[in-house]
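Removed: one protein chain of the complex. Kept in place: all other protein chains.
Presenting chain A:
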Amino acid sequence: MTLLQVRDLDVTFDIRPRGAWPWTPSDRLSAVADLSFDLEEGTTLGVVGESGSGKSTLARAIIGTVPATGGEILWDGTDLRKLSPRARRTHRREVQMIFQDPLAALNPRMNVGEIIAEPLRTHQPDVTSKQARAKASEMMERVGLLPNLINRYPHEFSGGQCQRIGIARALVLSPRLVICDEPVSALDVSVQAQVVNLLKRLQKEMGLSLIFIAHDLSVVKHISDRILVLYLGRQMEQGAARDVVRRPRHPYTQALISSVPIPDPKRERARKRPVLSGELPSPVNPPSGCVFRTRCPKAQPDCAVGRPPLLDVGDGHLVACPYQEVMETVA
């Protein structure tokens, strides 16, 4: 069953130029443009792209902390953008979020029990504080924290433990969708694996759907069923995780994947890999046509003319490049 359908999502911010007169028009920053994808119940969508590619904006548009300026976000067929603010707030119990900086996401003045129970107190005001505490300690156990630490404060925990607290808070209401905004980027590699495996286990136990955002493909491919590659807020490629990682077709995805080092010096030295030069262009003034053309190794003159359409190359594998070709990877 399809849980979430995003259709032609646009998120645009008005940027006031510095020292502008009140009547000068604002600059338009298009953070996400024309984005569409489906998320099946119980599956994971990985979203990758470099910094500034609109991954976090996408997450915030779905959860509703940033207003979408166009398109539809269909949840079980109803458009979240058309809900009243009140209905939208009640709906938030279905979608929860896990944040990048585990410590910053926890209020330093609240203890762990209060933090984990907060969604419960918000959406079920009739829960007694004793029940809330019991539920919080049950959640702590589920995410692998000792329940006797319930009176501790966030600064007394390590980064990995803080992220587990964040996960417990996100799951206490048994939501249907959890958006993970780079949940492991701030953690050690060894802790990353623990947290990713914890998420996978909890997903299986609770039947969660996940949107997993990261800039590190090696983490995403481990957890995702489908992968969405973003560049400057536009989708470059989308497909089943295996396909995208093993046989990337878009030049940008190919560059991203080849930037993941192979843990074998001989093979690493032997392989040819396209290297991207230059910086991400400004989203206030994106390149015409294909936004990636300024850094693309295969760019042709006509790339500047029109936005390349998404080509379906089979099995729901979509590529936004007319010059796409398969690159076999060793990953």
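Convention: a contact is a pair of C-beta atoms (placed from the backbone, for glycine too) under 8 Å apart; a residue touches a chain by one contact, two chains touch by 3 or more; residues count from 1.
Criterion: contacts and distances are computed from a predicted model.
A.B. asks: Report the protein name recorded by UniProt for the chain absent from the figure; options are "Oligopeptide transport system permease protein OppC", "NADH-quinone oxidoreductase subunit N", "Alpha/beta fold hydrolase" or "Stage 0 sporulation protein KD".
C.D. replies: Going by its UniProt entry, the chain not pictured is "Oligopeptide transport system permease protein OppC".
A.B. asks: In the full complex, which of A:169, A:222, A:247 or A:317 touches the chain missing from this view?
C.D. replies: A:169
A.B. asks: With the full complex in mind, choose from A:10, A:27 or A:101 the residue touching the hidden chain.
C.D. replies: Once the missing chain is taken into account, the touching residue is A:101.
A.B. asks: Touching the left-out chain: which of A:2, A:24, A:90 or A:288?
C.D. replies: A:90
A.B. asks: Considering the whole complex, not just the chains shown, which residues of chain A touch the missing one?
C.D. replies: These residues touch the chain not displayed: 63-65, 89-93, 95-97, 99-101, 104-112, 118-119, 122-123, 133-134, 137-138, 141, 146-153, 155-156, 166, 169.
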